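Read the structure below first, then the notes.
Only one protein chain is missing; all other protein chains are in place.
Entry: subunit A
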Amino acid sequence: MARYVAKRVLGMIVVMFIVLTTVFIIVRLAPGDPASLMLGPEATPADVVALRARMGLDQPVVVQYFSFLGQIATGNLGQSIFFNQPVTQVIAARAEPTVLLTLFSIVIAVAIALPVGILSAYTRGSLFDQGSLSTAMLAASVPSFWLGLIFQQYLATGAGWFPVSGFGSPSATFFERVHFIILPSIVLGIVNSALIIRFSRAAMLDVLNDDFVRTARAKGMSEWRVVIRHALKSALIPIVTVVGLTFALLISGAIVTERVFNLPGLGSLVVGAVLRRDYPVIQGVLVVIAGLYVLINFLIDMLYLAIDPRVKY
């Protein structure tokens, strides 16, 4: 078991290293000189040279690369050119809506998908099964921005249950801010539940035909216990995997939804940073999102360990 964990940690470090290198290269491959772009067409060549020096852009690429790695190792993501603040602070200020949106969406997605997937598998071929499959297909095909607009129209503007958009005033309490997050979370939850429904249905179908499920029935336990305690636990590995991947995708994939609902999250931050060519912020957000990806994958691997005693390599 210790070997399994050590291997995963090592893998995590290697992946993170590759990610950082890729981020560094991609950002530098983008056309245009950030210093002259930032200063605008009227800037003197001397100003541009000065800014390039301040940003370290006059150094050889290799030097830039190692100072980039060194900074990140010490938790320093650089200084935002546009905000003139440390990138870590810029990100921290925008993290809350994204984190809340992601968490709520995944909770809603799982809350919809798991019962539907299990029941679909259990009543395979029934009206419910066919209905849930086609609904899931529909949910997966609907663009989240469209669903977002529809929900805004009917549930926010129409029924008035939720605010239409935004994240409240800076003085809003936590619960007021959460209120802003619920509608976009439902949108993302529904859209992302489709894949999880398909996966949990397939995984449960597999397991429900297994011999040990028949053994469980032969022991004289309730169907509920057979399905939840014996079958579902076995089906959890593929389900946990797809939930984890959905979770990771949501962190970066919330961008469109953040736009529709005008949430000041990481998505809108990175879009703005790209338009302004604010390299350190782009880099910083990419590093943070990639880091979360890697971390989530690591947590999935650890969950395997907790679920299945046969996992140990």
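Here, contacts are C-beta pairs under 8 Å (C-beta built on N, C-alpha and C of every residue); 3 or more make two chains touch, one makes a residue touch a chain; residues count from 1.
Keep this in mind: contacts and distances are computed from a predicted model.
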Refer to UniProt and select, among "ABC transporter ATP-binding protein", "Imidazole glycerol phosphate synthase subunit HisH", "Transport permease protein" or "ECF RNA polymerase sigma factor SigK", the name of the complex member that is left out.
"ABC transporter ATP-binding protein"
Touch with the missing chain holds, among A:Arg28, A:His179 or A:Arg217, for A:Arg217
Would you mind spotting which of A:Ser80, A:Thr98, A:Ser234 or A:Ser252 touches the chain that isn't drawn?
A:Ser234
Residues belonging to subunit A that touch the chain removed from view
210-212, 214-222, 230, 233-234, 307-310
